[in-house]
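One protein chain omitted, others in place.
Let's turn to chain A:
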Amino acid sequence: MSRFFRAGESDSDETESDYSDELTHSESEDHSDSDSDDSSSDDDDAAKKTGGRGRLFEGSFSDSDSEDDTVRVVRSAKDKRFEEIEQAVSSMINGQKINDWVSAQNEFDRANKGLQKAAGIIAQTSVPKFYIRAVADLEKTIQAALEKEKSSTKKMNASNAKALNSMKQKVKKNNRLYEKEIQEYEKDPESYVDEEVVEEKPKVKKPKKVVVSDSEDNTDAEAADDGFTPVGAGGKAVELNQENIYKKLKEIADARGKKNTNREDQARILERLLAVANSPYQKIRVLLALISAQFDFPIGASGYMTIPLWKNADKYLNLLLTILEASPEYIVKEDVPEEDEETDKDRVPQNGEPVYIQGSLVAFIDRLDDEFTKSLQNIDPHTTDYVDRLKDEVGLYSVIVRSQAYFTRLHLTDSISRTTMRRLEHLYFKPDVVIVAVENATAALLPASIVRPNQDSSALIHDLCVFLYKNATSLLRTRAMLCHIYHHALHNRFFVARDMLLMSHLQETIHQADVTTQILHNRAMIQLGLCAFREGMIKEAQTCLQDISGTGRVKELLAQGLSLQRYGAATPEQEKLERQRQLPFHMHINLELLECVYLTSSMLLEIPNMAQASSNPDGRKKVISKPFRRMLDYNSRQVFTGPPENTRDHIMGAAKALSNGEWQKSVELINAIKIWELMPEALKIKEMLGRKIQEEALRTYLFANASHYSSVGLDQLAKMFDLPLASVVSIVSKMVWNEELSASIDQVSNVVVLHHVQPSKVQSLALAFAEKAAGFVEGNEKLLELKTPQQAERPKKGPNANKEQATGKQQQQRTMGPRGSRGGRNQFNNGLGNSVRGGRK
């Protein structure tokens, strides 16, 4: 078992206890949010009164004096822009008044530029009225000026006149755009101006000292905030109350995603709105916007959502779910047409008809989970930060469970399967203890109606998977199946896992799947191999692991690290994609352990195989594990071999000892490998390995030395390899039966009689000759086949060949043992090849 599992186990205990801490913590946070005069800083009473909401403000408060604060007025983008325009307009008017058309023209241009910049804001509201008034007046003034110019004898200077003329053109053109507004203005210039005045009023007030609020005893916290928190359109301090809640929401929704929107502001306004909102409908609406706002915050250089933000989102999502659970007549759905006229009314369910609100909870869940994964990908796994972050998983998990329950109540099949899948993906790789701990912690967090503690993790996984098999789309089904296989393999249910894999025919189609699914498939295969190893099925383990461990790209295939780009083939985008796919550290399968298991099982298969191949020279030389052979070659080429240091050295040493028949030494070396300790029941595994080594040593010995004996006593063999006589007989019998060893047992005297067929020179030459002749004929046949036009052959061969193929395929389905593995290996390789290719796309 990998290192992660141990880590997981040990901190599972922590998570429980930590959880309660966190719970209280978040509760207190909640508290501070609802009571606006409470503060998280505990300096003194005065500081407390400044209001707990603005941490930002607190920072500035502590290290800057009051003057600074006046400068640091937080203004909305709109204000800034409008102010610019206004300034330009007023200096333009000044220019007009003194008949300085050059400067007037400049200012006019400036105002227009500002207007363009503010186009986004204007699109939602309207063109600022002061601007309309100015341009309308401007046109008149220009006209007047021109007339005066004509009639007067005193000429303007040249540049001034030129500016005036061009101004005339520009204004004409410009005013055409605002015809309607100008008309409106002209109709009733007085009231137009009045409005303007109203709007301008707060501007005058704005640069007030924030610290003042400190000295004013009776100012409540709300007022104290005024200076730096929400300032609405036109610089108006925003009064947040029941009435304008919807308007505000709409404003924020409209501003969302715009270039110049200040997200922090928006979030803060929303938070305040939340405090104001009192009906469930309002709350839900605000929360929906608020959660989106959390996700809208720009992601910095770290590449993931900052943790406080994430926690906020988590908190609000929980709050939202609580509300939704408490008032089932409100339903948040994705496909509800938004009715504009109703957005500013509090909607109450009528006649038992539920109120539908647009929003997507499942998208929130997805995003929350993705951000969690992203943060884990980016935090260094060897720091305490990582562990701290990992503790948040319980919270996340509980949100997922909760929303799953919510969707189940609403029968939103698609959303249920998505959340169920998320839930499954949080669980499938964990050992029982951890799953139970997580489940219990979740149960403690959530109302009893939603979840009850589940003691049987396998049953839980089974239920989740079965649900997905029945309801989900084919991709989710595939993933669920793979998770299920992984889980079975983790619990040493090799046969069940293998049968699931074979019955699902996943290996045939996996190369068409997306990269992450292929990675999951690779993980499941690896886990299956490890499981087979734990169960002592060396051959199965080797074949399962072969395809992934044999490639040398284990890291890449398991998404546990970036591949080495030896050929510089990857562009930055590919690398980025690959980085995004990485699994968080706690999900990793221990690669060193994996290599150790792979090499050990390769050794147990390859050494006798090599001995057999060397004993009969004309036998086919089949290589079981190339990487193992390469390593062994490299190791034996060294002139001096020091004492083994790492796992690989140990296994190579053991392999050499095994091929020399020194099984004790081999066992010793294998047992000295430290990494076995990471496996559950390491002792049992060592014992199993010892036994296997003895058996394989016996086989190797027989293969290697058969030619030197005419008979060997079975008793002696049993003694040499410390095996019971019965198993020696069984092993020898098997070898004889499979015609690996030309020998037979003499039952009376209890010896193995070895038959030596030592062909004479002539005989062996004759054999070789016969072989050559056969090869010749075969070559001729092939040649002819190549040269004959295809159509002549086809009708004869076609149907038969097809049939054979078909039956062969069917047979593969299930009959072949770990088996499918032999037939399936090619296909499996394809899958892997594709996974890599997919990755580079």
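Just so it is clear, a residue touches a chain if its C-beta (ideal position, glycine included) is under 8 Å from a C-beta of that chain, and two chains touch if they have at least 3 such contacts; residues count from 1.
The rule is short, and it goes like this: contacts and distances are computed from a predicted model.
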Among "Large ribosomal subunit protein uL29m", "Eukaryotic translation initiation factor 3 subunit E", "Glucose-repressible protein" or "DNA replication complex GINS protein PSF2", UniProt's protein name for the complex chain that is not shown is "Eukaryotic translation initiation factor 3 subunit E"
Touch with the missing chain holds, among A:158, A:639 or A:784, for A:784
Among A:169, A:183 or A:763, the residue in touch with the chain that has been omitted: A:763
Contacts of chain A with the missing chain: which residues? 495, 499, 503, 726, 729-730, 733-734, 736-737, 742, 744-749, 753, 755, 757, 759, 763-764, 766-767, 770-771, 773-774, 777, 780-781, 784, 788, 807, 810-811, 813-817, 819
